[in-house]
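Every protein chain except one is present and positioned as in the full complex.
== subunit A ==
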Amino acid sequence: MRIGVLTFPGSLDDVDAARAVRLAGGAPVPLWHGDHDLKDVDAVVLPGGFSYGDYLRAGAIAARSPLMQDVVTAARQGLPVLGICNGFQVLCEAGLLPGALTRNSHLHFRNRDQVLQVERADTAWTADYAAGQRIVIPVKNGEGRYVGSPADLDRLEGENRVVFRYVDGNPNGSSRDIAGVASENGRVVGLMPHPEHAVEDLTGPSTDGLGFFTSILKAVVNA
């Protein structure tokens, strides 16, 4: 299974994301933002970092890069996409996911191990979890406060598209403790915390993040 990992200028966690794909048993395929070539991948991961230095708004310029235009077209046709942290910001800016990520309410960069509740275990990226399960993975952001108009948030909840919520403390002031959301078809998922940093006991607080990458390999096989 070929899982693309898209690198922008300023991406930081593309190497960890590729490593997580490999540990889960997939073949990571490096993708470059300036190309127009998705290299026949079965799914795409948009990694964390500070693409284009977060200029204009976090993720705003990356969302308009050449390869992202191809990712948007392919995602609308069903290509699974996972956006982690900056990747989540890119997905919101690209219009593939609703809402926006803004400056943390307390203005501090927050870096810690975070408990999340899995709200949806039927997306392409979360099938190896159980609904209601709690996982611990790192969170690290300065602009991770998920916001939307109350009407948009109500619609999102009504459509059951909140995939993760923060538990035991909201690290950034996100509305309704929302840590991650999904597209209508459940194939595009974005979240602020970092599953790719929790795939080995040596370096992570847990191996709870590995499930994202094993889930997508199964989803691709079954597609």
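The rule we apply is simple: a contact is a pair of C-beta atoms (placed from the backbone, for glycine too) under 8 Å apart; a residue touches a chain by one contact, two chains touch by 3 or more; residues count from 1.
Note that contacts and distances are computed from a predicted model.
S.K.: Given the choices "Phosphoribosylformylglycinamidine synthase subunit PurS", "Cell division protein FtsI", "Multiple sugar transport system ATP-binding protein" or "Stress responsive A/B Barrel Domain", state the protein name listed in UniProt for the chain not shown.
M.R.: For the chain missing from the view, the UniProt record says "Phosphoribosylformylglycinamidine synthase subunit PurS".
S.K.: With the missing chain put back, one of A:39, A:76 or A:106 would touch it. Which one?
M.R.: For the chain that is not drawn, the touching residue is A:106.
S.K.: Of the listed residues A:80, A:148 or A:171, which contacts the missing chain in the full complex?
M.R.: Answering carefully, the residue with contact to the hidden chain is A:148.
S.K.: Which parts of subunit A face the unshown chain closely enough to count as touching?
M.R.: 56-57, 60, 64, 92-93, 98-100, 102-107, 147-150, 152, 173
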